[in-house]
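One chain of protein is taken out of this complex; the other chains stay put.
Let's look at chain A:
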């Protein structure tokens, strides 16, 4: 068998993750009152499996803890322990320890021995109650008095002592019959491939010849023949040494669109499906050709080595299959999932990216001239474009992963945070099945963790305050995910006290984040909690005092191409909405020209575009300009000049204005020379290849092969606003919110 220990170990860790999720799911079902047999068994099995695997790999720490955990769960399973609220709490804590021990075994930080011991003694206390009563043995061995039961085994498999049916197959050739359905051909599969596959299976054994018979009895006369209908079926006899599995594997890809049977036996009669399934009833064969209508015999060419016989219409086998006890229709078990190395999918994604670029290149070539041929070419490229888009979506779907794994981890975050702050908080999850790109799932963990800690620490009030405000003592946080117009929307909603804006503003002023006399809208005040160096915690608690503030969260979300918005009602709670792109690999962009450079602006940040009207432009004393659009003033940024690509900051007469917006709603007007196109661009990291450039988030390759920069709109807006702030402290009118 393949795979060295290291690979298997990695598989084991993956399984542990799955088992831990299963455990979490089971325990939360238990705490919801579902103490059904299957739930309890699933919980037990999860820990049991981790222990069993860990033992095989010699992961002592993990085994020892899992063993105690398992024993206490065994009590639960046998009904000796009743899953009360307190006991489930102990199990949940043990689960967290177990999860950390798995991480430790994987090379993570080592787990505090005190924590293990504490959880361990809690579990032992649970078992203790149990053990005294029953004295049940949970020793890891077969009973001492068990005597192994020997079987007789003779050297030759035939004489193994099993009945004939058992040993017979080794001597009997494998007969495969198959009949493709129309759907198989429609899908572009070919019977030829099946024959080649079977021939290959035969080649794997010595003297591996196969004999193929093609049943043409269903072929209609030539003038009635519909070329894309399936008329033929085949019967292939493979050497006895070929295993059923290897023959089965040939049909892996077509099992749903091709009828096929496998049987063992030297039956000389070509039998077709009907004959096999009709069975002992001796049902008549539908495929008997009418008398006197000789079916045309087609030339069948097959690349496979065996001799091909296009047989005349099959003679009626009179209930032939009955003699063949082990003939059977084969249905491949459906495989729910496969594990694929992420690198392979990444490679595939890269290739699709290249394909998108190549297609854009051809497209732009075609547009350059307008001869008829090129127009037609452009048309066919348009259909290719649709196809590439489909492939791209399909590859992304492979990379997609439900957010469940991250969401479930948040249960633990909330559990720990609430026990640390002595609050009773229930986290409800919604939309865990929402799928997003895998890399995004991973990168969401940290920001979500922090936001939930924040919600527990600052959002939800203490039980006394809640009761005083007429709310239930138990706090609620809702974490939900869903798709919204091509983006994923994650909301974190608490029913706490809401943002105390007066206090936030006071602190922001104290910390010098805003000027004392600044006039801010509610939204702007809410967004202050994302400002660097802002923390409202009166006492720096264990939770929030970890040196990361909400500004880090915001940066992380921005880094993912996302936006954060806050909605807060005082006394009722706060809702954070994260809007994120579905993938980090491609982006819908607007291609613009500024100062002779073509650049890409993410479409998601463009609010509107319009021609410039010189009458709407106002110059400020310091030389910067504002533009008034329908009564709203906003900074006007000549993009080419700002990026040092052109020497003049004066917009040309035919320039275009792009109004762009950041996640908090601040808008600026970018002046560009022209808008070229709207296109999907493949994001290539510029940091990896060069270094970080302020105002530029990444690069891409355009259809003409040139490298183009993708602008970082929030950064551009931030720098424009900073300029205004520093030049004229109080002029915030430009920030229409």
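Just so it is clear, a residue touches a chain if its C-beta (ideal position, glycine included) is under 8 Å from a C-beta of that chain, and two chains touch if they have at least 3 such contacts; residues count from 1.
Basically, contacts and distances are computed from a predicted model.
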Worksheet entry | Choices "Flagellin biosynthesis protein FlgD", "Response regulator", "Peptide/nickel transport system ATP-binding protein" or "ABC transporter permease" - which one is the UniProt name of the chain not shown | "Response regulator"
Fill in: Touch criterion as defined above, residue of A:104, A:244, A:446 or A:572 at the omitted chain
A:244
Item to complete: Can you work out which residue in A:8, A:552, A:593 or A:693 touches the chain that's missing from view?
Response: A:8
Discussion item. Of the residues A:56, A:521, A:619 or A:648, I need the one that contacts the missing chain.
Written reply: A:56
Practice prompt. Determine which one of A:24, A:74 or A:435 touches the chain that has been left out.
Written response: A:74
Discussion item. Just checking the interface: what residues of chain A touch the absent partner chain?
Written reply: 1, 3, 5, 8-9, 11-12, 15, 41-42, 44-45, 48-49, 51-53, 55-56, 58, 70, 74, 136-143, 146, 148-151, 153-157, 160-163, 165-167, 169, 243-245, 326, 328, 333
